[in-house]
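This is the structure, below, for whatever I ask next.
A single protein chain has been omitted; all remaining protein chains appear in their positions.
Should a chain be cited, it is by its letter among A and B, assigned in written order, with residues numbered from 1 in that chain.
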Amino acid sequence: MIHFIDNIENYIYLIPLLPLIGFVINGLIGKNLPRGIVYFIGCISIFASFVLSALALWKVIDTGNALEIAYGSWFHSGGLNVSIGLKVDQLSAVMINIVSGVGFLIHFYSIGYMKGDEGIYKFFAYLNLFCFAMLVLVMGDNLLLLFLGWEGVGLCSYLLIGFWYKNKDYADAGKKAFIVNRIGDFGFLIGIFLIFQYFGTLNIAGIQEFLVKHPGEVKLLIEGGVITIITLLLFVGATGKSAQIPLYVWLPDAMAGPTPVSALIHAATMVTAGVYMIGRLHFLFSLSEVTMLIILIVGAVTALYSGTIAITQKDIKKVLAYSTISQLGYMFMAMSVGAFSVGIFHLMTHAFFKALLFLSAGSVIIACHHEQDMTKMGGLSKRLPVTHIAMFIGMLALSGTVPYISGFLSKDLILEKVFLFEGGLGVLSGLPVGKIFWGVGLITALFTAFYSFRLMGMTFWAKTRMKDEDYHHVKEPSKAMSTVLILLAVLSIVGGWVGIPEILGGNNPFHSFLSKVFDPTSAHGEVHHGNTPYILMGVSTSLGIILAIIAAFMYGKNWSFPERFTQKGIGKLLHRLSYNKYYIDELYEVLFVKTIMKGSRLLWKWVDAFIIDGLVNGTGRLAQLIAKLGQNVQTGNVNTYALSIVLGVMALLTWFMIATYNN
Amino acid sequence: MNITTLNGILPILILTGVGLLVLLVEAFIERDRERRFAFILSLAGIIATLVSLFSQLVHHDADLLLFGGALIVDHTGLAFSIIICLGALLVLILSHRHVTRIHRNAGEFYSLILFATLGMHALTISNDMMTFFVSLEVMSVAVYILAGVNRKSLKSNESALKYLILGAFSTAFLLLGIAFVYGATGQMGFMEIKEALLSEANAPFQSVGILGLILIMVGFIFKIGAFPFQQWVPDVYEGAPSIVTAFMATCVKTAAFAILLRGLFTFFQADESGFLMSALTVITVLTMIFGNFMALIQSNIKRLIAYSGIAHTGYILLAILAALSDPAKPDITPILFYLLVYTLMTVGAFAVLIGASRGGEEVETFEDIRGLGYKHKLLGLFMAFFFFSLAGIPSTAGFMGKFFIFKAAISKELYALAVIGILTAVVSVYYYLKIVVYLYLKEENRRYEKYSIQWNYLLASFLTFLLVLFLGIFPQFGFKLLK
Partner (left out) sequence: MFTLQNSIILGLILFSIGAYGVLTRRNLLVVLMSLEIMFNAVNLIVLAFNYFRFYQQGKELGHYFVLLVIAVAAAEAAVGLAILVTIYRNRRNVDSDELTEMKG
């Protein structure tokens, strides 16, 4: 046993393998197994994965080195020699623990949430498959494996979003997710091709090596804009996966899936794949200022933009969805200013509190018999105490209003790093870029605080709008679910403590841990900047608290202000815009979807039916004609066959004679 | 007779011994026990042979010449023999319960398969006109009998007769060729013949010798079923019992290719006019086209597989042409790989066909398989998979095989051939997929009752399924083995 632990590096392949096995078992024979076994297999596989991940993390902390297994060559064709292997370095170690840990909690939660659903074996199978794909994504040592996991999670999200496929809207949401993702993946793939073309390898360490060994070439590439193009393409993929402008549209619709799915895929893991990818390839992104700037802009705008939508949404899950998009924007902002470990830190804390929020919402939804409209809720704090407190803690973390809570720490670090950023090209040079985007981040934080507590107010604190009998039927749905909520709540509070920065009294072990990956030259990460951090923190926190309190009262006490404000004039306009998500979906529909449909119908009528069908049918008929001719050859008569042999021989001999006589 | 020689001919000895034993078993033991006993014996025999072959492959690095050059035990020959024995093994497993339906004495059937395999193995390692001729005939006669082993079926009779007559006819030409070659060189060994043909002293008889070689080629082309000597293939394949067809389509073809390869590479340099290359090219193209196009309009699945087999022969010929472009160091891995994959796929496809036929009725036409995929999900799945592989759908072994062949062709600049090959392969997708579609067509044929599939079918099918899947994903393993 000790030997096993000591040599954990040899067994890291089990980490993705176990969920895969779970998928196979539940997928193939789950239908015939008793429920308990299905639950057990689904949960134990990911739990075992988690245990292994934890051990791996321990080992990495201990030795300070990465754990690697190289499997050697997979295939080679042409000049491409693809070797695969798994690598767990500090970054991956953090990721696999998040994925398997939170993943396990969600599996466990699903036991309660999906009770009674007939497709339950499929659900657990897909969940396991998703974890497998995500683990492969973060453990792969080359881009091909990463892409494999990338596609895999995309597929799983499609399967799981549209899980209740019998409802057309839900199935459509799944389709939308997949298609929008595909567009992003297309860009990603081209990026990968270009990497191979210019660096000759897809192995991540290999790419890093290349950059070190050929500085001259690399300089040329930078100046030629190649690196920018590559990183931009990769980022396009990230916008698809991580729901940034312009490819975020699938995420709100994806709320159609069961809530545990939303928690796992859209809060804790899949959407963070884009952020991870930038972290993994940070050395490449750092080479292109242009791309980094674009990422900053996109991240900031997305964060603000989705924040403004979240404040008017009625569906509890949609609020959380837009909130996720917004928080992802923060993560990208962090990555774009080079604060990679900060971005990953926020990724981790966000995993905790977002999962907590989604699962709590799930609890609320089930308790209210699948009601998701907040305007029909209210007063649930008395009926759902555990859920209430859990969600409250989650909101505190999200809005970052309480010091030392996880969300606070990570968000504040991001704001600080952005503030200190000194960059800017072209039209932006000369402007205090860092400060401007800090401002954007701040305003977003205010919106965040606002919609967080608006949700709390409408759902828990206001006087209930439910009918009396319904209200008294509301109760905590299941012990399994509540347990998970409690665990996640605790994590949301203490999970950030590994990253307490020096200015607040900690020594930020998280950052030092990850610095091995991100910046081997700086062991101590942070430089004091005098009082600036404290001021920034103070400003954002106090403003956030103010807005939170306002929202709490506005919606908790059911003030009429919101309604009056949005009845007429500018209030009405803003509300309209926000509520309808700025009509972007409709815009996309007209611009892209309708055009494509029209175009394809045209193609169908003319090109396809007329030309291609004609050609294809014609060829088919031609083939048949030839064959019919051939049939006359096969008479069935032995003598005939013998004759053809003789004829064949004659032909060969004659040909031979001619050939030799010509020499 | 030292130990090395003994080791070298061990497979031959095993196969002969076990074959004879099985015949004796059949003579002396009563019916029911006989069948099982004979089966186990034959199984043991083939497995022992495989073991011996593998051990020789692993242990010997140098080529082993035996009996004064009559036999040559080299890696190529062993590789071909392994493929053949594998096919024979699968066919044996498949035939277990099924045999008594087509022939009263199972022992005779098994011993025939063993003797046929014997002939095939000897064929792959023969290095001399005489050994080659005898091995060829041992194999062929055994297979002629096997084709007609179902004495009650008219089709089976007809198939056997046609095969025999046409086979003997082409053998006669082959013999004529041997006669001329012998007359021209005075040698019987392959190596010696090559030298004699190339040497100056032999000039007056040079053309006679080449003539002889061409006639010998005719014999080969007949046996592999390529244009223009492929007429027997559809009738013989359709008429013979399905198991035998599986055996013929895979093992006989592989053995024929083995000796074709050896012959070609030994004699190729003797041909200065480039005639051989051009003739082969034309034959390849016509074979691919003929096989694929004729398969399009077939309604009998066995016949369809026969024609598609002709097409596959064409692809393998293409691989041979590619290898020939570099006679000094020919790369025959695509050939071996494709033969291996082809053997597995075809046996698999037949395994499913046989497994689906119950109650005495053989499954042969499209109507027969209609809706099969619904009644028996596993069978349908396997069948679809094997036909996908035959069609060359990516991520199956069949695709890999075709991929390597086309890649080799392109790397040797045989562009036109590769294009034709790819186009005809596309045509083939149609008729293969047609089968799969019929599997899942809604109206079920009433003849299917739910029955439990017998283990041997399942085993055979599953084994081949796994292997096909595996090879599709990791072709390199196959390559390492076959190097």
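The definition used in the following text is that contacts are C-beta pairs under 8 Å (C-beta built on N, C-alpha and C of every residue); 3 or more make two chains touch, one makes a residue touch a chain.
Keep in mind that this is a model prediction, so the values were computed, not measured.
Participant: Which of these touches the unseen chain: B:10, B:102, B:160 or B:384?
Facilitator: Considering the complete complex, B:160 is the one touching the chain left out.
Participant: Among B:45, B:107, B:219 or B:239, exactly one should touch the missing chain; which is it?
Facilitator: If we include the chain that is not displayed, B:239 is the one touching it.
Participant: In the complete complex, the non-displayed chain touches which residues of chain A?
Facilitator: Its contact residues with the unshown chain are 631, 634-639, 642-643, 646.
Participant: Residue by residue, what part of chain B touches the chain that was omitted?
Facilitator: 129-130, 133-134, 137, 141, 144-145, 148, 151-152, 154-155, 157-162, 164-165, 168-169, 171-172, 175-176, 178-180, 182-183, 186-188, 234-235, 238-239, 298, 303
One rule holds for everything that comes next: only the chains that are shown with their structure count from here on.
Participant: Touching residues of chain B toward chain A in the complex: what are they?
Facilitator: 161-162, 165-166, 169-170, 173, 207, 210-211, 214-215, 217-218, 222, 228-229, 231-232, 234-235, 272-275, 278-279, 290, 293-294, 296-297, 407, 427, 474-476
Participant: So in the complex, the part of chain A that touches chain B is made up of which residues?
Facilitator: The contact residues of chain A facing chain B are 73, 75, 77, 623-624, 626-628, 630-631, 633-634, 636, 638, 640-642, 644-645, 647-649, 651-653, 655-656, 659-660, 662-663.
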